[in-house]
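Just dropping this structure here.
Of the protein chains in this complex, all but one are displayed in their positions.
Think of it as A, B and C in the order they're written, each chain with its own count starting at 1.
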Amino acid sequence: MSTASPSAAPVAVALPSHLARFQAIRRQSVDLCRPLLPEDTVVQPMIDVSPPKWHLAHTTWFWETFLLREYLPGYEVFHPDYAFLFNSYYNSLGSRVNRADRGTLSRPPLQDVYAYRNHVDAHMEQLLALHDTLPAAFGEVLELGLQHEQQHQELLATDIKYILSTSPLAPAYQPAPARQPQTAAPAVAWLPVPGGVHRVGFEGEGFCFDNELAPHETYVADFELQNRLVTNTEFLEFIEAGGYQDFRYWMGEGWDLVQSQHWTAPLYWVKHETGWHRFTHHGLVPVEMAAPVTHVSFYEADAYAQWRGCRLPTEQEWEIAARHFGATPEGGTFLESGLLDPQPLSPSAPAHQCHQLLGDVWEWTYSAYHAYPGYQRAAGALGEYNGKFMVNQLVLRGGSCATPESHIRVTYRNFFHADKRWQFTGIRLAR
Amino acid sequence: MSTASPSAAPVAVALPSHLARFQAIRRQSVDLCRPLLPEDTVVQPMIDVSPPKWHLAHTTWFWETFLLREYLPGYEVFHPDYAFLFNSYYNSLGSRVNRADRGTLSRPPLQDVYAYRNHVDAHMEQLLALHDTLPAAFGEVLELGLQHEQQHQELLATDIKYILSTSPLAPAYQPAPARQPQTAAPAVAWLPVPGGVHRVGFEGEGFCFDNELAPHETYVADFELQNRLVTNTEFLEFIEAGGYQDFRYWMGEGWDLVQSQHWTAPLYWVKHETGWHRFTHHGLVPVEMAAPVTHVSFYEADAYAQWRGCRLPTEQEWEIAARHFGATPEGGTFLESGLLDPQPLSPSAPAHQCHQLLGDVWEWTYSAYHAYPGYQRAAGALGEYNGKFMVNQLVLRGGSCATPESHIRVTYRNFFHADKRWQFTGIRLAR
Amino acid sequence: MSTASPSAAPVAVALPSHLARFQAIRRQSVDLCRPLLPEDTVVQPMIDVSPPKWHLAHTTWFWETFLLREYLPGYEVFHPDYAFLFNSYYNSLGSRVNRADRGTLSRPPLQDVYAYRNHVDAHMEQLLALHDTLPAAFGEVLELGLQHEQQHQELLATDIKYILSTSPLAPAYQPAPARQPQTAAPAVAWLPVPGGVHRVGFEGEGFCFDNELAPHETYVADFELQNRLVTNTEFLEFIEAGGYQDFRYWMGEGWDLVQSQHWTAPLYWVKHETGWHRFTHHGLVPVEMAAPVTHVSFYEADAYAQWRGCRLPTEQEWEIAARHFGATPEGGTFLESGLLDPQPLSPSAPAHQCHQLLGDVWEWTYSAYHAYPGYQRAAGALGEYNGKFMVNQLVLRGGSCATPESHIRVTYRNFFHADKRWQFTGIRLAR
Partner (left out) sequence: MSTASPSAAPVAVALPSHLARFQAIRRQSVDLCRPLLPEDTVVQPMIDVSPPKWHLAHTTWFWETFLLREYLPGYEVFHPDYAFLFNSYYNSLGSRVNRADRGTLSRPPLQDVYAYRNHVDAHMEQLLALHDTLPAAFGEVLELGLQHEQQHQELLATDIKYILSTSPLAPAYQPAPARQPQTAAPAVAWLPVPGGVHRVGFEGEGFCFDNELAPHETYVADFELQNRLVTNTEFLEFIEAGGYQDFRYWMGEGWDLVQSQHWTAPLYWVKHETGWHRFTHHGLVPVEMAAPVTHVSFYEADAYAQWRGCRLPTEQEWEIAARHFGATPEGGTFLESGLLDPQPLSPSAPAHQCHQLLGDVWEWTYSAYHAYPGYQRAAGALGEYNGKFMVNQLVLRGGSCATPESHIRVTYRNFFHADKRWQFTGIRLAR
């Protein structure tokens, strides 16, 4: 997940609360890392994953670079090498550590990164005290910094999971909840959505990323969407029907991966004598059959849909449906729940409503991540936030169990390459 | 370029002429290879390029596999190993030579491939004599075979160019035309196209590939298109302004390529003391400034557009504009001209008309190559023709100087990965 | 196989015959390529193999570069780009085509390479007419050129075999000899060789490569050598005993290759329902059980020896034994026989003699290819002939069925990396 430069839309940072909000969001990043040992915060078992220590420092670097150095008179950087060490991908801001080498650096150690955070937080608090005297642009970048930190919280949750999963010891990040596994999900239903010219993209007040702009008309034909996410039960039918062995359901590049990577199930699934298990934040546990399937690539989501004789929605269809059904976060699973796994839909959920649109898992769409009509990259380094990624990736919608609830909305566009599986990604069918 | 299974639309193969048409198209493939030496037909200097010998055999294998074996009673295959050797990518039809290894096979030699062609052609002529007694499906696959052979003619032209270009001897495929280079193109003009709900995709009589179906509504806002292609003069301004050295204009993955591949100009451009030259089918010649720029990747096309403060059209905009302006092949450069290079627009071309939409160069669009609404893969092996490529590529429109004129139409969707440069690809700006 | 700069030993080119010898050796290279089609002369199916066209041109370039340009007044090079195209590895002589890209060049075609040969041969004949007027250094480089051309004849034979082997058509280079396969070899015997201080390395009259110098003392303990080469029968016992599945017999790097490359038998072996076959210059034929095993890597030769509880000889032991037993080419199989495959030892061969030391297969030794004491690289480009390869390779001794008989001697040191299998390599055991 990458993030975006601030919208041109009026930004309404609630003045009395901005300090509290800054502190709460900053604290949330640290809380996520609390169960980790220093060793866990260093490693990078694959290139998409960043060491937690790096996330903690990079988000801090963002505040230092875009706010403290710009707006706090006399501010001195914590350490002159940190700009090189903790820049993610901003060419405007000079050279940086190769992404693939983030896991080779043991220094600075975690304790120094916490000192860096404290230093920056203390100065940010000074700066926030001056809030009313600062230009409007300050407020915009402040808001962007908060959103940026929330994006990295989701990455922290998913990267930590991947890091712990690589050990044969299958260590648990936290104890499992005391709930009984649910085996049956309510029956699926197809919900019609009327087509025509609809308006999509962000408008109104509040924050959005630049990739949600400009709002614009689009035409879709009538379509139907399933009222809930695809479950593990349903996906297991695909596995057992030989779906991973039959090229006819697969995109060509996906089929190449199935063969070269020996994919036979979603990421983190392991077949034991006693049945399928999954690695989770609670260690290795039996697959909960009624829960939404997650950690699938676009290729798997698409092949599953082909096998069912259905398809994935486009991002326009998804957004139009979300508005049509009045999607809200209520009932969805978000980062704040601490559950860090998508939850089964209640058996009593009404069949005629559209459930789980927000939270639980990011829903793959069959839409390339391209600029909207009228999209403009921002000037300066923040112009690199989103625009340069707008080719060769696919849009995902709706947020996941690792997304902060306050971070998501129906116009939010997340994006990944078609082969990625380490995020909480899932499937909703359309036709 | 890949090809598609036949449309569900009524196919109207003109009965009296089908034999003549078959013979003419088959002959055209051989004619293209006539200037080559046997050695030229074997090599594969990069994975996208296939040896000409392979193209000649693979197109023949298509006729043998999909028509002779199906419809000609008692037909025996020319050689039992050729199905393995000359299958391109059909998983349905068994294993095959790795694509990257096509250039390691010296055998069968060119003369055997011609014997194979003669064998298959003779039997196809027998089969075509039975045409009226055969089911409708035969006519559909016959038409597909002809279109397929034309697609490979374009690949032959571009692959031959690439093969010859790798030699420091810069050998010419054919002599240069006697024309004087044209230095000045007519001034560019922006032509408005009204937005709204438009219908796109193929409908009506005649052949189309399955990827042009189903016809459907789409919404676009008002937009403007340039009345001609971007010229070498214009692109050279981008080069000289440092466009290849400034990351701000580039997609991230494009910028990585610019650096790792040391791109500083379009493919085939070489800077001599006497100025820029290009490798062409006539050897190394000075860049003709008024001609359309070609052999650019999507990344270069997009960066150029960004630098001009414009953008590339979507494929919907391109098709709507092509209908709006009544695009016809007239005045375009196609394979039949034998020129094998895009031609400059006449200085007297009227500024208010939209020129060069068909022929000369494939125009990159900013549209991912995805299935149209209502698209269905065909059953059987031909279902692999197009559908499995519908992710991670971009659509190009309009055909090129290497496309047979009878092969192109305004609904035609070509597709390549964003980094490909060896086709005759070019740029038209929108805003 | 690489070659060496001329020895400091007195060179005795027999004056009356030097023209005839030049012509005979040059003709032999062309004769080797006569059964090939132009397509066969272009491809490079793996990096160790060079296209036959390249060998024909490179050997010609050697004459042009080191003799015609140096000694023939007014000589003009045939083509200014050929120095770039056909330099093998001489840094002293400027840049060159990447070795891995030799098979991507279709031009110059074979006919131009023959024209190049004719041009150079005609001028060489002029130059040889001046022989008696030229300095001694001329005679030394002349001799080196002849030896160099013979080395490439061996490579031509083995590279042609590899090229033809990659086609599923298994084409034959020439018809098989009419001989009945021999199933039984004479029983093996161990022959003792007395140890002590021995002299090794070339001395006396005639040509040698610089890597055979300086002659020097070496100490070996008493040892025994087998009286003949390891046969296919014997090696098949290793295969059937699970030798390729048991890491205990293998060097660590060899075992990695066995697993990653899925080695289960020597190169070119294929298991059919009717038993093991081998690809040869006569196409695919049943393995002749009494013949020496060939196309094995050092790793396989060493693992075989370990499994038998024996070892490979060192190069010192091999040379001392060859002198001790008075090894001669008589009875060995060389290039001139045209058989291009090692031959079984006659059942009546006396057990107490040491057979097959020269010809048939190169014998892997357990000696690293290092400089002899007192070795000196020649000055200039020819100093790159041998010296820069003297690390990370192993010595092979005795020549093979693809070595010209006049080219081999008991002090000759060939060398390859431990994993190479496409030469005619084989095994003799010591203990």
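To be clear about the criterion, contacts are C-beta pairs under 8 Å (C-beta built on N, C-alpha and C of every residue); 3 or more make two chains touch, one makes a residue touch a chain.
Here the structure is a predicted model, which is why all the values come from computation and not from measurement.
Taking the complete complex into account, the chain left out of view touches A, C. Among A:19, A:72 or A:85, only A:85 touches the chain that is left out of the view.
Among A:25, A:68 or A:164, only A:164 touches the chain left out of the display. Within the complete assembly, C:248 is the residue of C:34, C:248, C:262 or C:352 that touches the hidden chain.
Annotation for chain C: contacts to the undisplayed chain at residues 89, 91-92, 197, 216-219, 221, 247-248, 250-255, 298, 302, 366-368, 370-371, 373, 383, 388-392, 394, 418. Listed for chain A, the residues touching the missing chain in the whole complex are 37-45, 53, 81, 84-85, 101, 103-111, 163-164, 166-169, 171.
The definition used in the following text is that only the chains that are shown with their structure count from here on.
Chain centres here are Cα means. That of chain B falls 47 Å from that of chain C. As a whole-number value, the distance joining the C-alpha centres of chain A and chain C reads 60 Å.
Among the residues of chain B, none is in touch with two or more other chains.
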